[in-house]
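A single protein chain has been omitted; all remaining protein chains appear in their positions.
Just so it is clear, A and B label the chains in written order, and each chain counts residues from 1 on its own.
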Amino acid sequence: MKTRYDLIIIGAGPAGMAAAETAADCGLSVLVLGEDRLPGGQVYRDVEQAEPGLIKLLGPDYEEGKTLVGRFRGTSVDYAPEAVVWEVEPDLTVGFLAQGDARQVRGRRILIASGARERPVPIPGWTLPGVMAVTAADILLKSHGIIPAGDTVLAGSGPLLLQTASRLIDSGASVRAVLDTTPFSNHLASLPYLPKALFAADYLRKGLAMKRVIRRSGTMIYRNVKRLEALGSNFVESVRFTGNGTTREMKVNTLLLHNGVVPENQITFLLACAHEWYDVQRYWRPVVDIWGNTSMPGIGVAGDAAGISGAKAAEVSGHLAALEAAFALRVISEAEKDLKSAPFKKRLSRERSVRPFLDRLFRPDPDLLVPRDDHTVVCRCEEVTAGQIRKALELGTTGPNQLKSQTRCGMGPCQGRMCGLTLSEIIADYRKVAVPEVGYLRIRPPIKPITVEQLSTMRLIG
Amino acid sequence: MFKRRYDVKGPTVTVTIEDKEITVPASETVAAALLAEGFAYTRTTPVSGALRTPYCLMGTCFDCLVEIDGIPNQQACQTRVRDGMRIKIQKGARDIES
Partner (left out) sequence: MGNVISTNPAADVLVVGGGIVGSAVAFGMAEQGPRVIMLDEGDVAFRAARGNVGLVWYHGKGKGMPRYQEWCLESTLKWTKFAERLHEVTGIDVSYQKPGGLHFCLGEAEFESRRNLLETLRKEAAPKPYDFQMLDRKTTQEMLPRMTLGESVVGASFCVHEGHVNPLFLLRALHNGFKKFGGFYHPEHPVFEIRHSGGEYVVETPKRSFSAKKLVIAAGNGTPRLAKMVGMHIPAFPEKGQVLLTERVRPCLPFPCNRIRQTGDGNFILGSSQQDAGYDVKIETEVIQSISKHAVKVFPLLAQLRIARSWAGLRVMTPDAKPIYESSESFPGAFAIALHSGVSLAAVHATNIPRWVLDEKRPEGFESFSSRRFNVQKTL
């Protein structure tokens, strides 16, 4: 590994891998920093080592990743797996940890392809042992062939909810119920956005197939679910909810929560890139053009980190961002960039066409964004409750950074990844203003932990 | 409450979890091993001593902190098991080790 590259790509998911491929094709020197052991990101996690049985179970959407990873492996880029980025600076220096050492590299361009993370689902009891994110179950299945034993319930909203439920059922888990919190009103509100493309029909067909798998196994699906609560003292024992009109309580060993995914934007906030609030899906995304350029020179974003658009769109945006990098570094001409990007632009448009519909169909229920019960933990790290935050608001604090100082919400190791969005929502709800007016936590390095030893012995790039 | 879909085959390692020797697949992360082996909790929080298990398994939530080979507060989901590894539940805030 060198210390300087034309392009440093942070993330080895579909966007990062595609960008690496195109950037290498254009002749750029590329370094890809992936956090995981194998390339693939979350959607194609460990696809390289997946057994045929697993690939069959997870379906063609997962299998496609194999080709992409294969092509990535065939490029000439430098690839550092298990590299954890802790700092990115405006002068395009990247600080990361690899094999226990802190290192610095510098690019002439940086591409952030850090993907997505789960939206926090702050329901009462969500910190109990036995309550996990839906993607956690997905990871256990994909990487380790581990599934929930005992009674499992999935709760929340979004495409991944049904997908994971059907995968778990197919893998032999006992899924007792799927509690869908998608508000009924979303169905009507999303209809005008249903694209006429064949593509959407394909998507809907997949959804119906999943529902069939779920129903056939005897799993109950409850709709328009409200007032979700995880109950238990030292671990989750039951889940209580209101669905189809009645309040029920169901015994459970594992409760999996999901309320959509949001951009993993810790780095773009760290760099103070301009962000906009995407109200339909209630998350912040960096302001980018079609090439992924942010407001900061030399910094681009591709894939879900720029806005949730799915794996295929991520791949295409990675190609476009790489072409932009090659053009910006004057390795290709504008004419060549236009020529090469044309098919990608077309594909991107197609891959994104279902998004307005999906985003509105799965618009998060406001009740899951602002915990009404004062005892609900908002900041898992520092155990700050919704009630404590509202109390500080009553005392006159107005913004997330002041609230962080006052309550410690956001001060833990996760640095707001699990509580930042909820914090802004609670403040906006209390002050009766829109979230953009409230703002977000200020993010500072290190964005992943680094020891005093590692920092003090790091060789500075100079 | 988790289980492995299949009997453990392929390369394995022997680790010690809370002083108990256990053989697990070599490709598992510490978090996966702890869940598959049925540990009811993997840490107690420094603020209130509440019991926690991993939540996200992708390095985001920091709930999976455990002590590995004497070094506290390591993310179990980001660490692969290794032969001879000693894993312990993280109990509250760490100590400073001389």
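Basically, contacts are C-beta pairs under 8 Å (C-beta built on N, C-alpha and C of every residue); 3 or more make two chains touch, one makes a residue touch a chain.
These figures come from a predicted structure and were not determined experimentally.
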| item | value |
| --- | --- |
| Omitted chain's touching partners, listed by label | A, B |
| Candidate in contact with the missing chain, chosen from A:Gly59, A:Pro81, A:Gly387 or A:Pro445 | A:Pro445 |
| For subunit B, the residues touching the chain missing from this view | 46, 71, 73, 92-98 |
| Hidden partner interface residues of subunit A, rising order | 87, 89-90, 93, 95, 104, 393-402, 405-406, 408, 411-413, 415, 439, 442, 444-446, 449-453, 455-456, 458, 460 |
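Definition applied: only the chains that are shown with their structure count from here on.
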| item | value |
| --- | --- |
| Gap in Å, rounded to a whole number, between the CA centres of subunit B and subunit A | 24 |
| Contact set on subunit B toward subunit A in their complex | 1-6, 25, 27-29, 32, 35-36, 40-41, 45, 47-48, 50-63, 65, 73, 78, 80 |
| Interfacial residue positions of subunit A with respect to subunit B in the complex | 35, 37, 42, 49, 84, 117-118, 127-133, 135-136, 139-140, 143-150, 171-172, 234-235, 253-254, 264, 380-383, 412-414, 417-418, 448 |
